[in-house]
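Every protein chain except one is present and positioned as in the full complex.
And now, chain A:
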Amino acid sequence: MTVPYEHLREDFKILQQHVNDEPLVYLDNAATTQKPEAVLKALETYYHTSNANVHRGVHTLAERATTQYEGAREKVRRFINAPSTAEVLFTRGTTTSLNWVARSLGDLIIEEGDEIVISFMEHHSNIIPWQQLAKRKGAKLKYIELTDDGKLDMDDAREKITEQTKIVSLVHVSNVLGVVNPIRELTDYVHDKGGVMVVDGAQAVPHMPVDVQALDADFYAFSGHKMMAPTGIGVLYGKRKWLEKMEPLEFGGEMIDFVELQDSTWKELPWKFEAGTPNIAGAIGLGAAIDYLENIGMREIMDHEQNLVAYLMPKLEEIEGLTLFGPKKASDRTGVIAFNIDGVHPHDVATAMDMEGVAVRAGHHCAQPLMNYLNQPATARASFYLYNTVADADKFVDALKATKEFFIHGLD
């Protein structure tokens, strides 16, 4: 299917505005994405027609809300090809999902002297929960090194992951380097050594087909807001064999079967983890976002982004004094491009580009260990999504050149 990208932009009112008198070019999609009308409409329709609490009432609205909320769970299950909705937990986002695993699985299987392995390209939300677990249990946290072109060093991975390694938690797609990690290969290796594989899929699920069974990961986390859904909704997929043994982290309504004075029993999966009134509208919005993405096709979206990167890379490589981070080959990466202009601080770059209407991010991208590893205090980052066009890519290159000119000339 060929996608009419020019028309697709009409689904996003926010993109049709001027910023600093220039047409907005939104290139901060790794931070969060814009929402199409279909998602906003789904929220509105839910509140107009069906709003009620879930799993609680016998009245008609409660039934509708429950059906739609659980319907969204089924959409997520199908989208990531999970075997069962019992293994699809709604959370607040990737951060919450990873914290749940580190806390609940960590308490279940980590003992003093055990090893937990992550990598130098992790987001803070896939570092700190493990640091805390390691400190709590007296376990050891190890980091897999990167190669010069910003990939996981697979030789080092094989060295760091040992029989003592109980948990390995790795990012599927880096939010700085854009690199796609070979998760299946790593998972097989981890399982061989008897460990559990956790995957941070925050930058993968929005941009490519993800099949959790094909990856064979034990846990897989992602956020709705990075894939056109509202903020405050995310997913933790976990294999039933683990989720059944794990204890919930929060207790209260919705997650119990029977409550007695001194003890209670939990509901079955997935509800035992979802205490309290959940983000019902958020889940429904996520369902609508999945419909929107599937209608275009995840492979199509991935190809579109790779085409943009393939188009951009040679143009960027021509710019003198521009450092690009991550793999050079478009097929090794997604539409996340971190860069620095020699002698110009990324914050100055981001301010200048904003004046041109181009929204890019500058900073450490919640990856301070990676910044140190790359020996950069910070970087600028452009991240593309399916509503970005070749025209956006051109505007980005022009703004980049103008920015460089401005600072170089001013500094003469």
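Before moving on, here are some points about what is shown:
Basically, a contact is a pair of C-beta atoms (placed from the backbone, for glycine too) under 8 Å apart; a residue touches a chain by one contact, two chains touch by 3 or more; residues count from 1.
By definition in this document, contacts and distances are computed from a predicted model.
Per its UniProt entry, the chain excluded from the display bears the name "Nitrogen fixation protein NifU", taken from "Nitrogen fixation protein NifU", "4Fe-4S dicluster domain-containing protein", "Nitrilotriacetate monooxygenase" or "(2Fe-2S)-binding protein". Of the candidate positions A:Ile128, A:Leu322, A:Met355 or A:Val397, contact with the unshown chain belongs to A:Met355. Only one residue from A:Thr187, A:Asn279, A:Thr334 or A:Thr403 touches the chain missing from this view: A:Thr403.
Contact residues of chain A toward the unshown chain are 20-22, 344-348, 351-352, 355-357, 362-364, 368, 371, 377-378, 402-403, 406-407, 410-411.
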